[in-house]
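Provided herewith is a single structure, encoded as structure tokens, for subsequent inquiry.
Note that one protein chain of the assembly has been removed; the remaining protein chains are unaltered in position.
Up next, chain A:
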Amino acid sequence: MGAAMIAGLPLSNRVRDYPESEFRHPLPHEAELTAGVRIEPGRSYGFFTDTTVCIGCKACEVACKEWNNLPADNLGLTGDSYDNTGHLSANTWRHVAFIEQMADRPTEMRPFQSNWLMMSDVCKHCHNPPCMEACPTGALFKTEFDTVVVQQDICNGCGYCVPACPFGVVDLNPLDGKAHKCTLCYDRLKGGLEPACAKSCPTDSIQFGEVADLQQRAAKRLEHLHAVGVPSAYLYGAPDGPGATGGLKYLNAFFLLTDRPEVYNLPEAPTRPSDRVAPSLLSGLAAVAGLAVAAVALFSRRD
């Protein structure tokens, strides 16, 4: 396989082998054709979500629900712009955030020019995943594709992964009592397919690939944006940058943003909860040990 620029996209030369538009059988290593990457165990895969080209179509949300057979969460309107999904949950593994910046309009912007920020949020598949580090059953694990997945046949619904996640991603489903979140389409990756959300994204706002490759692509995109006059662009979740602080190192699913992280409901400097285990345990034990010594003194006093 060789990667080439075909119609402006970094696609495999193999696309030329399949001129037809409908297929009767799954194609081997289909991701080569759709994302220009061959999926092999032992490598790191992730998402690069470039929010500057997101148009808020929610194709990713729908594709995710369809492929993963996830029911709807909320059939009402939230009143929060076009975001009627609201948040990631046990049944919603992609969530498109809509930020309508009204305050800027009268002063800085001409009429009819929109100031929308849209961002398809997802599990970050952290390099050092706090959810996995917290899971006492080993249900949460790192797959051979370096993604983070809950094994449904092992999770006992203790719920400890939920507060552990610094991004509020993983959640319990009250109906089955198990934790659920994005699997980065583990089943599709095993079959050589690009994840459903990335494949369905019409603007390539969601790009799937090998993490190192995506990080390079993102750096190039960033350079380009800075050059054409978007100085506010930055990466969220790139190595040791915002979103990958406090020992998280980097996020396999990272983002290109143009406003401060909080605008997208993301923390600027999350931490790695497991760093607090030892200090906490040792301080508590020291307190009890100190008091036990006091008890020895009290008890050995004759009266």
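Going forward, contacts are C-beta pairs under 8 Å (C-beta built on N, C-alpha and C of every residue); 3 or more make two chains touch, one makes a residue touch a chain; residues count from 1.
One rule holds for everything that comes next: contacts and distances are computed from a predicted model.
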| item | value |
| --- | --- |
| Absent chain [UniProt protein name; select from "Polysulfide reductase", "Cytochrome c, mono-and diheme variants", "ABC transporter permease" or "Sn-glycerol-3-phosphate import ATP-binding protein UgpC"] | "Polysulfide reductase" |
| Absent chain, residues of chain A that touch it | 78, 80-81, 83, 86-87, 97, 99, 104, 108-110, 113, 115, 130, 133-139, 154-160, 162-172, 174, 176-178, 229-234, 242, 245-246, 257-271, 273-277, 279-281, 283-292, 294-296, 298-303 |
